[in-house]
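Shown here is a partial selection of chains from the complex, left in place.
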Amino acid sequence: MEQLYLLWQSSGLSQMEPGQAFMILVGMVLLYLAINKNFEPLLLVPIGFGGILANIPGAGLAYSALENAVLAADPEVLKDISYSVQITSWESLKDLLHGIHQSSPGLQAAATAAAVEAGYSNGMLYNFYSVSIATGIAPLVIFMGVGAMTDFGPLLANPKTLFLGAAAQFGIFATVLGAVGLTAMGLMNFSIQDAAAIGIIGGADGPTAIYVASMLSPDLLGAIAVAAYSYMALVPMIQPPIMRLLTTENERKIKMVQLRTVSRVEKIIFPLMLLILVGMLLPDAAPLLGMFCFGNLMKECGVVDRLSDTTQNSLINITTIFLGLSVGSKLVADKFLDTNTLGILALGVVAFAIGTACGVIMAKLMNLMSKNKINPLIGSAGVSAVPMAARVSNRVGLKADPNNFLLMHAMGPNVAGVIGSAVAAGVMISLVG
Amino acid sequence: MLESEIVTQGVSLMQFGMGTVFLFLALLVLMTKLMSLLVARFEPKPAELSSSAVVSTGTPLAGQPVEDPEVLAVIAAAIQAHRNR
């Protein structure tokens, strides 16, 4: 009987905290949405699963060796660690951890050495996060793969749709304002870095959001990534009412001029031109847009198809698996369960809505000044969420006129939105990073 | 004080950010149009050129060990088998 009691003591069930149980449920819900409702499954399956793993009580998979040592609360080890970081008293383990994270890198290294010597080690997901996200590599590689899958043809055929992609980024900055507003009102507690990272949800672009969040506000990364991917999956529900509200039946029936064919030379020059422009104007966006352009150049140049194929397949798949699990590590209860998370979720949907509205309104404004009319429904595709948002434009357009195919027209603002949010990311990293 | 400061920061981030996004994309529109014009001028028959360019790079690429032949063989076999059924 005593053996069984010991077994029970060391089991996860006895150590489980309510927050962990709740987060395991959240992970299950994400998996349900991904598998049964097809919510961005490529990301939400690994994120949901990673979230469950991160909250297994006693396993410490999402924690560093130092965090695991502190949370294990062995008095001898705590003494060594607190001595290393020169903290003499603390109210709770969480308080001690907070103190440790505030101390200088040198002291933290000493404390980590003490933890390792006591036999504690980094959790698996913590290692995944350190390698794939903390270095920035995983989102950049995925962005390269996205570049290698992107066709700039529709954009090149109708460059002014870039303005739609610009307008839709207003969702990002309006959300930043919202976040600082909530903080000013005392409802939430976001720094300007947090606000910028939350705003990027409105960019509707997964790797950009994760990249920015990892640089500006790593603690909020889990909530931001989950919000970004969830709302991207919800685009077919969020956008149509807004699109209908802001357009008349006649506007929705506008037929656009057939797109011209774009030559291979233009497609090769475009990513290089974009790269140079980024390099000259906004160096902080260079990693993101550089890798994006590199992927696109590999696809378009036609002489490195081997590399382009691998970038679009095994490389992006491998990276997605580890990126997803790493994001899941930020769904650990004590980082995720916070009123701030609710604020992020609420702000995220506002960001999508405002971005959609601004894209549509911009299209209407452009129609006032140009004789080649744009169907304002393609404005909403400017939020990115490639290719979902472009399909939504097409579907809403077909309801107004069953013979009006907007898909290719909407791909222009759709990829413009990717560029736009990467530019916005560069601005924010440059200003508050 | 502090609250108003963060609001100021947010507002300035918005102004500066949206400004840069628009400026950047506007420049990109200009340069793209210019580029397309230049390409159209110096490459008289873009459609033809693009296809011939693909052909010209085709030969060296054939040396790469991509599984093209297999894929083609599979498709060919599948279609053949299907027809003969």
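We just call them A and B in the order they show up, numbering each chain from 1.
Simple rule for what comes next: contacts are C-beta pairs under 8 Å (C-beta built on N, C-alpha and C of every residue); 3 or more make two chains touch, one makes a residue touch a chain.
Everything numeric here is computed off the predicted structure, so don't read it as measured data.
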item	value
Composition by chain label (entire complex, not just displayed copies)	A x3, B x3
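Heads up, the rule we're going with is that only the chains that are shown with their structure count from here on.
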item	value
Whole-Å separation of chain centres (CA-atom averages), subunit A against subunit B	22
Interfacial residue positions of subunit B with respect to subunit A in the complex	3-4, 6-7, 9-11, 13-14, 16-18, 20-29, 31-33, 35-36, 39-40, 43, 46-47, 49-50, 53-54, 57, 60-61, 64-66
Of all residues in subunit A, those that touch subunit B in their complex	155-156, 159-160, 162-163, 165-166, 169-170, 172-174, 176-177, 179-181, 183-186, 191-192, 195-196, 261-266, 269-270, 273-274, 277, 281-282, 302-303, 305-306, 309, 416, 419-420, 423-424, 427-428, 431-432
